[in-house]
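Of the protein chains in this complex, all but one are displayed in their positions.
After this line comes chain A, so read on.
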Amino acid sequence: MAQFQLEIAITLLLLFLGYIFGRHAEKSHFKSIIAREEQHQGLVAVSVKSPTQDDSTKPGMLVTGSVVISVDYFKRFLAALRTIFGGRVTSYETLLDRARREAILRMKEEAKKLNAERIYNIKLETSSISKSASGNIGAVEVLAYGTAVLRVNQ
């Protein structure tokens, strides 16, 4: 009985910590994402495969950006509850949204360093890390990559 109570107490503590810190991390991350997206808005990044005629003669280069974000205990618990009843796993939606946007931003930041004009054919890969290891908290990785067209010095 005492052991069970201890387990419950630990779970509640983890839920509380997960909620407080997860919430804080998410808020500040969104803030940073929104600010940086505005900053890099000028750099066009599209999923179009073939560059425009103008761009096709310029040098191209692979640019990537990847991010790994861990899910907090509260989110994971909520998602586990969801798997019982079904429905939208809303607790993971913000997580993936943040990961995708952060990955694209990192890709853009790399492209900017290379003095790129535009990025074509951008693609996103999503994978989960340590999904199978039981008892481990999961993390999601999103990789964004595309072909940057570099500015030609004239």
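The rule is short, and it goes like this: contacts are C-beta pairs under 8 Å (C-beta built on N, C-alpha and C of every residue); 3 or more make two chains touch, one makes a residue touch a chain; residues count from 1.
Here, contacts and distances are computed from a predicted model.
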The complex's invisible chain, by UniProt name, from "Iron-sulfur cluster-binding protein", "Putative chitobiose transport system permease protein", "M48 family metallopeptidase" or "Anti-sigma factor antagonist": "M48 family metallopeptidase"
Hidden partner interface residues of chain A, rising order: 3-4, 7, 19, 34, 37-38, 41-44, 46, 74-75, 77-78, 81-82, 84-85, 88, 90-91, 93-94, 96-97, 101, 135
